[in-house]
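Right, I'll just put the structure down here and ask away after.
Yeah, one chain of the complex is gone here, protein chain that is, but the others are all in their spots.
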Amino acid sequence: METYTIIVLLLAATIRVATPLLLAALAGLFSERAGVIDLGLEGKMLGAAFAAAAVSAVTGSAWLGLGAAILTGAALALLIGFACITHRGNQVVAGMAVTIMVVGLAPSLALAWFGLGGQTPQLAAAGQRFTALPWPWADAARETPFPGLLYAELLGGHNLVVYLAAALVPASAWVLYRTRFGMRLRAVGENPHAVESAGVPVNALRYRAVLISGVLCGVAGAYLSTAANAGFVRDMTAGKGYLALAALIFGKWRPGPTLGACLLFAFTDAAAARMQGVALPLVGVVPVQFILALPYVLTVLLLAGFVGRAVPPKALGMPYAKER
Amino acid sequence: MSAPAKLPRWADLALLPAVSLGAALLLSAALVAVLGENPATALRLLFTGAFGSGDAVGYTLYYATNFIFTGLGVAVAYHAGLFNIGAEGQAYVGGLGVSLVCLAAGGWPAWVVLPLAVAAGAAFGAAWAFIPAWLQARRGSHVVITTIMFNFIASALMTYLLVNVLIKPGQQSPESREFGANAVLPAVHELLATVGLKVAPSPLNLAFLLALAAGGLVWVLLWRTRWGYRLRVAGANPEAAVYAGIRPGRVTIGAMLLSGALAGGLGLNELMGAQHRLTLDFPGGAGFVGIAVALMGRNQPVGISAAAVLFGALYQGGSQLAFDLPRINRDFVVVIQGLVILFCGALENVWRGPLARLLATRRGDQGGA
Partner (left out) sequence: MNAAPPAPVPALELRGIDKRFGPVHANRAVSFAVRAGTVHGLIGENGAGKSTLMNIVYGLQPPDAGAIFVHGREVRLRHPHEALAAGIGMVHQHFMLVDTFTVLENLLLGDPDAQHVATGRAAAREKWARLAGEQGLEVPLDAVVGELPVGVQQRVEILKALGRKAEILILDEPTAVLTPAEATQLFHLLARLRAQGKTVLLVTHKLREIMAVTDRGTVMRQGAVVAELDTARTSPPELAEKMVGRSVLLRVEKGPSRPGKVLLEAAQLAVADDRGVPRVKGVSFQVRAGEIVGIAGVAGNGQSALLEALAGIRAPTAGTIRIAGQADLGADPAQRRRLGLSHVPEDRLRIGVVTAFAAEDNLILGQQERPEFSRRGLLDRRALTENCRRAMAEYDLRPPDPRLRLGAFSGGNQQKLVLAREIEAGPRVLLVGQPTRGVDIGAIEFIHRRLVALRDAGKAVLLVSVELDEILGLADRILVMAGGEIMGELPRAEATEEKLGLLMAGVRTEGGA
């Protein structure tokens, strides 16, 4: 009974942790399938988290905050696009540079605007945050462990963004594999010259891909500061952008497997928080740091071909010049 | 054929970075205004904070020491065609090596401890770089991603060691006990005091000279040895390397070992020279600054040293800025750093074309064409 409750709550926590990861990983997926390495996930997410919290704090509307987050994510994505697509700059450097810049800029702006030492004000008023959607009979259902608790905690009990993220997995798959835009986007990550020669402008396609990445990072950032937490704090992404990148690679640049990787990584994270000092059968107490490092170790093992094989898009990371 | 416009060598080495730096600083100044402070005041504070007094210069060079080590590390890998984003983790683990020697040093004389600490820092840093290198050379996984992953793994490992193993007994904060007096690097102001020169105290220490020496060593290794020749061929044109009988896998591993070893030098300055104990997250982003330094310094030791001093000045001057201006905090240094990386590393082609045209017309005028 007790174990059952713990597991349900653990899984519910997994879903909450997985949401921003999944949004960011899908963001990276669009960018990278179009051939643009996305090391800016962390920065775009962090910038968006700040924008969402700041706008929500000032206007009192989480929705306006979300809008600001999306605009911020998109603007940063365009900056990366300007460097990498228009000017064929180094994609790794551009993404990292934007991330570093945002890591400094967000708390700087927070200090200048709110005077709270690099944070935004607490979002306490109604409407400033995305809170759990009220599911019918959830409170009553919670009384009966099975299936009531599952209904109330796993299926319900989440905010809108969680469901949005879940819906984005099949939506992304549909866009990538079932639409002309998706086909061209995949083609541009494999052989941009072929796409150009077929009369489809490569740069416009890549801009659209990085814009999608920016928008999704915007949603992810808004989730962090106005749904999962109540406000922006310094470094609140805490490497989630890189973890999302790892999940994307672990998911072999495909939406479905990427979801699986996000859930796996989120589960290790949620479990680590609950396993502090808990002795496991056979292995005893596992240091929490080892559990937290697990996603990175798994990704390295995958990349090395020890567990499966991940083949990146062929033109990933290569600046495209029309003429050659 | 369609490569970005070609610039003369001097312009590529000096003019372009200068223009990029100028653009980054200009944008930074604009941001200062956005934050509600006067850009001119900020610039003046930045400069005097970095160079205005003896101890300011000391601090600037002390920070620069870190960046020389990591910058050299990034540059060596770069010449082999590898983008080592793992200098942060390699420096962190390298610091473990330095600390283990210093903590074990007991009553050993300082001239025994120093070479051992240097060797251990280099060896631990190299070891942390070896795994991603081996994985790329033999298993085909890309170092960019694996070194990012290894930064996080290093962070987890070091946190574990500091919290559970190396922590000073009976202490709350995760730090090791202090190194013995035989296991610290003398500060420059102490050294100068022994010959009768009085300078203001600062954490600037002997590691600065070690960093400069490392720069000289890198220059000789890369540009004057066959090993360096092979490394640079493999980096510039991997297919030509295979054609020339050079084994790219071996180069990858060798370059990354040296790269990690150089990053490991950070521990000498930061731990043995300044903090005198192993602390949590002591690299503090210097590994990433190393990327900017290498980019700006054109991956040449002299350029790297100059760029490292520039970033050291940004760090030191930036803390002055945060101290004196109420609406600016230390984070702003990171903003400038990000902008410099962006402009010097990813947006250079913006200026390359216009500069090439400008120089071409100037030359054309002189030639009477």
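Letters A and B mark the chains in the order given here, with residues in each chain numbered from 1 onward.
Methods note: a residue touches a chain if its C-beta (ideal position, glycine included) is under 8 Å from a C-beta of that chain, and two chains touch if they have at least 3 such contacts.
No experiment lies behind these values; they were computed from the predicted model shown.
Chemist: Check each of A:13, A:187 or A:266 against the chain that is not shown and name the one that touches it.
Modeler: Checking each option in A:13, A:187 or A:266, the one touching the absent chain turns out to be A:187.
Chemist: Which one touches the absent chain: B:53, B:225 or B:361?
Modeler: With B:53, B:225 or B:361 as choices, the missing chain is touched by B:225.
Chemist: Identify the residue among B:244, B:302 or B:358 that touches the chain left out of the display.
Modeler: Counting the whole complex, the residue in contact with the absent chain is B:244.
Chemist: Since one chain isn't shown, list which residues of chain B touch it in the complete complex.
Modeler: So the residues of chain B touching the missing chain come out as 1-2, 6, 220, 224-226, 229-230, 232-233, 236-237, 239-240, 242-246.
Chemist: Using the document's contact rule, name the residues of chain A that touch the chain not shown here.
Modeler: 178-180, 182-184, 187, 190-191, 193-201, 314, 322-323
Going forward, only the chains that are shown with their structure count from here on.
Chemist: Using the touch definition up top, name the residues of chain B that touch chain A in the complex.
Modeler: 1-2, 4, 31, 34-36, 83, 85, 132, 135, 139-142, 144-146, 148-150, 152-153, 156-157, 159-160, 163-164, 288, 291, 295, 327-329, 331-339, 341-342, 345-350
Chemist: Tell me, which parts of chain A touch chain B in their complex?
Modeler: Listed in rising order, the residues are 37, 39, 79, 82-84, 87-94, 96-105, 107-109, 111-112, 117-118, 234, 239, 242, 245-246, 249, 287, 289-290, 292-293, 296-297, 299-300, 303-306, 321-324.
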